[in-house]
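Removed: one protein chain of the complex. Kept in place: all other protein chains.
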Amino acid sequence: MKVLFTGGISSGKSEEAEKLALSFSEPRVYLATSDIKDNETLKRIDRHRKRRGTLYETKEEPLYPERFFDKNCNVILIECLTHFYNNIFYYIPEKAEREKRFLEFLEEVKKFEGNLIMVTNEVGLGGVPANSLAREFADFSGWANRLIAQISDEVFFVISGLKLKIK
Amino acid sequence: MKVLFTGGISSGKSEEAEKLALSFSEPRVYLATSDIKDNETLKRIDRHRKRRGTLYETKEEPLYPERFFDKNCNVILIECLTHFYNNIFYYIPEKAEREKRFLEFLEEVKKFEGNLIMVTNEVGLGGVPANSLAREFADFSGWANRLIAQISDEVFFVISGLKLKIK
Partner (left out) sequence: MKVLFTGGISSGKSEEAEKLALSFSEPRVYLATSDIKDNETLKRIDRHRKRRGTLYETKEEPLYPERFFDKNCNVILIECLTHFYNNIFYYIPEKAEREKRFLEFLEEVKKFEGNLIMVTNEVGLGGVPANSLAREFADFSGWANRLIAQISDEVFFVISGLKLKIK
């Protein structure tokens, strides 16, 4: 089963995704994609880490999260796709290469037969960003989210901590 | 009964909240939290004021709105929580103190047995803001909205003037 949780900043999407992940028995993998190591992000990561305690085995992979798609796990929680998209933007300069990387990942998501819970962000509902990189990112992110949603069995949009089933 | 209306800028959330408030008989309290006094905001306040006319008794309180939780009122409309969060950010410099102020308010919302209609904004669906204060605010706002939504009986997400019941 593939489930996608999408929503805004601090909307409660991670909490909902984790709640679902914990309804599966162990072993569970928490697949962290964040690659940013500034203090603010470290604090956020630390908060997430405390919340999950020892309930998951944590794997960290910024650019090739699919290498931890292990069918011996009962459930894999990817937190989050937006960081993965960000890493694609950071490490890969060419548009075509960026799309290629994402499409390869998408293929592996499709093929994977285990339980996959994915968290992503809606980033395009605040108007057109003033700088062109942010515009490009909003486009990429919208495109990628749509492809993930298309192959997901269930999709939830989380607003103010309330989840709305949109697929 | 506690009802929360959330949505974006000029989405029609205030109009929907006021429509509901007017379905209660008088006395009604309009609890305004805005503390900003620039010309642009004054115009906006004036527009809201004209719309509500003499249908409400207006109370203004930027930081302790709960002091107007009067059980002799048939309905209290808080317009809006986002301004209240903003005031918390403006007047209280410490993160822990900010959260404390909000949690005290939340406690009073929980305890209040009258009819409370609250308006708030979704601010985190436009990507990660470029400045750290705005990021902090988006986090705080998302966290606070979730807690309010949790103790509300009904929650509506308003898009293009159409309300979607999400709780």
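By written order: A and B. Residues from 1 in each chain.
Everything that follows uses one rule, which is that contacts are C-beta pairs under 8 Å (C-beta built on N, C-alpha and C of every residue); 3 or more make two chains touch, one makes a residue touch a chain.
From a predicted model like this one, the values you see are computed outputs, not experimental measurements.
In the complete complex, the hidden chain is touched by one of B:30, B:69, B:102 or B:137, namely B:137. Here one chain is not drawn; of B:11, B:33, B:87 or B:145, the residue touching it is B:11.
Here the missing chain is touched by one residue of A:26, A:40, A:108 or A:139, and it is A:139. Although one chain is not displayed, chain A still touches it through residues 4, 6, 8, 120, 122-128, 132, 135, 138-143, 145-150, 155, 157, 164, 166-167. Taking the whole complex into account, chain B touches the unshown chain at residues 7-12, 40, 121-127, 129, 134, 137-138, 159-162, 164.
Simple rule for what comes next: only the chains that are shown with their structure count from here on.
In this assembly, the C-alpha centroid of chain A lies 31 Å from the C-alpha centroid of chain B.
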